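As you look at this complex, bear in mind that one protein chain is not there, while each of the others sits in place.
We just call them A and B in the order they show up, numbering each chain from 1.
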Amino acid sequence: MLKELKLYPKYVSMSLRSGLSYKADSIIMMISFAITEVVSLATIYLIVGTVPAIGIWTFPTLAFLFGFTLVPKAIDHIFTDELWLLAYWAIRHGELDIFMTRPLNPLYQFVAQTFKWDGIGELVVGVVIMCIFGPQAGIAWTAGGVIALILCAVLGIFCFTGIKLLFASIAFWVKYAGIFLNTVYDISNYAKYPVRYMGKAFASIMFFVIPFGLFLYYPVECLVTGANIWWAVLWSAVAAVVLMTLALTVWRLGIRRYESAGN
Amino acid sequence: MRRGAIKRYLIFTKAGFQTLMAYRGRIFLWFVGALISAVLMSLLWRAIYSFSDEPTIGGYTYSQMLLYVIVSAVMFEVTVSDTMGAIVDDVRYGQIGMRLMKPISYRLQLCFTNIGNYLGRLLIFGVPFMTAGTLIAVYGFGLTGLTWYNILLFIPASFIAMMINEAYDFLFGQLAFRTHAMFGVNSMSMTISGFLSGRMIPLSVFPVWAQKVLNCTPFPFMMSMPVRLYLGVMSTNDVLISFAVAIAWLIAINIIGQLCYKTSVRKVVVFGG
Partner (left out) sequence: MIELINVEKYFKKPIRGKGVWGMFKTLFSRKHTLVKAVDGVSFTVGDGEAVGYIGANGAGKSTTIKMMSGILTPTRGEILIDGKRPYKSRERNAVLKTIGVVFGQKTQLWYDLPLTETYDLLRYIYDVPEADYKRRIGELTELLDMKPFMDAPVRTLSLGQRMRADLAAAMLHNPKTLFLDEPTIGLDVLVKRKLIEAINELKNQYHTTLILTTHAMSDIELLCDRVIVLDAGKILFDGSLEKVKHMFGDKRNVTIQTPAPIDVSAVVDKYEIENVSTDGDGLLTTFTIDAQKLKIDVLLDVLLKSYKVVDIKLSETGIEQVVEKIYADVKSDDDAAIEAEGGAQA
């Protein structure tokens, strides 16, 4: 683990420098991600605008929730974007071979090779939106609440990574893992809506099966309703540990049956 | 175009259909993914309707909104175009020079291939998914107002929508000659057209001024108009005018695309593909 940490800056610098020749591309990506998120916010505005409020959720509150969901999503995106490639391509086409012949964790090597700085666009949009709507969201702000929310965001990164790795790893067994991952990942978009009012079945799924609701929606709900947000921290931690353990286990089982390509 | 020429391009339509058949497993899963998304969206709408004082939102009852969400999700998968992807691949693998040298029009080749793709998506997935969605809306949620002629008219309307969508894709796809960041360009152009065409939410919940502006753009004809036609919420007059305007837009975007294409091709010739 120490070696991996020590090497990471080296990987980041290599990834950044190899991206230099495509700088314009990264900027286009950044703008496109930012536009996508602004459009999402406009969608929320229009939907909520049709009614005075959805229960406790007014537009500023939902906008704040939206901004919050972007933070862990963007940070995960910056560090582990390569997992998409794993799901769609790398496992099926034997692209792990090279990494498996080196005395360093192959998953680490694969993921570390790309540092996706254009994800910063999403991160900035998220933080800016939180700053704008935080004061209007009807939240009684305390220092403890802010710290808890930051903790939830950090744990949320691991939850995102865990879910991505879990579904990318099924590529060892399943042909279209990328599409499964895509479908599951898209569900995270619904955690920025009032999950609790969208039906018991859906809420249960979002809390206990694919827990986007637990680590994205629940912390903000606690803040808005004045419930104890430390419960959200605890549940996010549980979700992070469970998801990462599950994902790494599935990855380990998968790598043992890795078939490379064209034996 | 002479009849022989059309026949030559119909080969591409057949090829597009066959490619689709080869990838039907994967495309089936994309349809399922879109449907899951539509179900989640309809849950959100249900929550919103339950907090609304009015029985309709943006002029739609809940059962209409439900079908709107399903039809737009399925229609998106049916009318999605492969044109941008094809240009990107041709540029990336250095095939573009060769393609441009052939005595057939690259533009028409892309277009006809996409028609085959559309037909396959419509017949194999679109029809069953739409039928299921419609039956659920009618028998499960008491939807009324659907007519057989509106449903039949949906087919030409979705065809024109696909053609506009494809022309729009061709316009943006040409950026492949200038940048490698086509993933970003693609997601940006999809987000914009998705939002402005009424795929994410019906245009009738937009502010009135925005609706007026949008009505002067091609976007509503890529999604909103065919879906509204299907739901039977358009007057006969509206339908006729919409078809005429949609066709006018189709021609206009193609002309713009063609003009841009001339400069793009010059770029390819300079760099030797």
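For the reader, a short list of remarks on this structure follows.
Following the convention adopted for this analysis, a residue touches a chain if its C-beta (ideal position, glycine included) is under 8 Å from a C-beta of that chain, and two chains touch if they have at least 3 such contacts.
Nothing here was measured: the structure is a model prediction, and the numbers come from that model.
Contact with the chain that does not appear here is found for just one residue of A:14, A:27, A:132 or A:248, A:14. Here the missing chain is touched by one residue of A:104, A:209 or A:242, and it is A:104. Panel shows subunit A; residues 3, 6-7, 10-11, 14, 17-19, 21, 94, 96-98, 100-104, 174, 252, 256-260, 262-263 of it touch the chain omitted from the view.
By our rule, only the chains that are shown with their structure count from here on.
Those residues of subunit B lying in contact with subunit A across their complex are 25-26, 29-30, 32-33, 36-37, 40, 43-44, 46-48, 50-53, 57-58, 179-181, 183-185, 187-188, 191-192, 194-195, 200-201, 205-206. Those residues of subunit A lying in contact with subunit B across their complex are 22, 24-26, 28-33, 35-36, 39, 42-43, 46-55, 118, 175-176, 179-180, 182-183, 186-187, 190, 193-194, 197-199, 202.
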